[in-house]
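Partial view: only certain chains, each at its native spot in the assembly.
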Amino acid sequence: MAQLLGGVLTSHVPAIGRAIHQGLQDDPYWKPFFAGFPPVRQWLAQARPDVVVVFYNDHGLNFFLDKMPTFSVGAAPAYRNADEGWGIPQVPAFTGEQDLSWHLIERLIDDEFDITTCQEMLVDHAFTLPMALLWPDQAWPVKVVPVCINTVQFPLPTAARCWKLGQAVGRAIRAWDSAARVVVLGTGGLSHQLDGERAGFINKDFDLRFMDSLVSDQPDWATQFSIPQLVEQAGTQGIELLMWLATRAALGERVEEVHRNYHIPISNTAAGLMVLQSV
Amino acid sequence: MTTPEIPGIPGTTLFDGRLARKGYALNRMCYSFNDAANRAAFQQDEAGYCDRFGLDDEQRAAIRARNVLQLIAAGGNVYYLAKFAGIFGLDVQDLGAQQTGMSKDAFKARLAAYAH
C-alpha cells in the first residue's frame, strides 16, 4: 500500500510569482516569507515523495460559473498553468499520476462524494506557486493529483464537509495498491480579504489559534464554524483555510509538527506555513 | 430570493446566488480577460466589448469608473474582477486602497500593522 508521509500547508498569492520572477527572495519585504521554506525542502528531501496530492482552490482559470463544481478531482495526464489575466510567467507543466487519480475517484464516489472528474484541467497560481516554493528549480520530481474546492460561488461546502473529504482522500491514498510515497499539499489562506470596505482585514489571533488547532487533540476545531462565521474570522479569501482543513484531515488522527512559519503581510495576506508529518 | 439571510459582516459581501444572477454578464466578461487577446480587444473598444457581453447600465458605469465597490454592487466577483484590474496593472493592494479610500502606502501600512 502507498505511504502517506505527511502534509505541507501554505498560503498562496499571485504576487509570489512576480517575486520569484524578479528574484526578490532576499528583498526585505519578501525575505520573512521565503525564509520559511528551506526547512520544508529539507523535510521533502528526507521524505522523498513520488506523488503530491494538492488541495487548492481555482481563482477563475479552469472553472467559470457556467459549470462550478463543489469538489473536483483531476485525472489528466498533464496539468498546465496558463495566463490568469496578469501575464505572469508560467511554470513548466506537471505530470499527472493518473492511477492515483482514478483510484481516488473510485473511492470518493463510493464514499458518496459527488465529485466532478476533470480529464483536462488548467492549474492556477494556487497550485503552481506552492509547488515552485517547494521545488524552486521547477524540475518537478513528483507526479501530481489536483483536488479543487470551490471558494468562488457561495454556498461553499461546509468546513465539516471539507474535513470529511480530506478524511476520505487520506483513506484512499493509504488504500492505494502502490509502493508510492505520497505527500499532501494544501494551499490557501490564512486570513485575508480582497473585496469590500473590509478589504485588507487580517486576524492574527484567529490564524494562530487555527494553526495550533491542527496539531492539537481537536484538529477539526474549525469545523464547528459555519462558512459565514469563518469569513467573519478570516476574511472572504481567508476561507481558503478549507484547503488546510482537508489536508489535515487526510493525515489521520495524529501528526507531528515539523515546521511552522507565520508572517504578515505578503500582498494583502497573512502567510502561514506548516509541515505536518504523519505518525 | 429565498437564499437564507447571511449574518451581516460589515464591509463584506458573500457572492451568493443573488449576486451571481445579477453579475453573470459582468463576470463572464472579466473571465474572458484570462486571454491576452481579449484584454487587448477590450482596450481597443471598451464600449463594444461591453456590448458583446451584454452588460447592463450599472455594470457599464462601474467598468467605466474602474470602481471596485461599484463593480461588486453590480454583481462582480472579486476573483474575476482581479483580471479586469490586471489590465491596468493594478494589484490587490491598489484595489484595497481604492475600496477603503486610503492611499496605497497607508493601506500597506495598515496591513503591516496587523503583525503586531
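A and B label the chains in the order they appear, each numbered from 1.
One rule holds in what follows: contacts are C-beta pairs under 8 Å (C-beta built on N, C-alpha and C of every residue); 3 or more make two chains touch, one makes a residue touch a chain.
What you see is a predicted model, and the numbers here were worked out from it, not measured in a lab.
Composition notes for this entry: the full complex, per chain label, is A x2, B x2.
Everything that follows uses one rule, which is that only the chains that are shown with their structure count from here on.
Residues 6-7, 9-17, 20, 24, 27-28, 30-31, 33-36, 39, 68-69, 72, 77-84, 86-87, 91-93, 95-96, 99-100, 107, 110-112, 114-115 of chain B are the ones touching chain A in the complex.
Listed in rising order, the residues of chain A touching chain B in the complex are 13-15, 59-61, 64-65, 82-87, 152-155, 193-200, 202-204, 228-229, 231-232, 236-237, 263-265, 267-268, 270.
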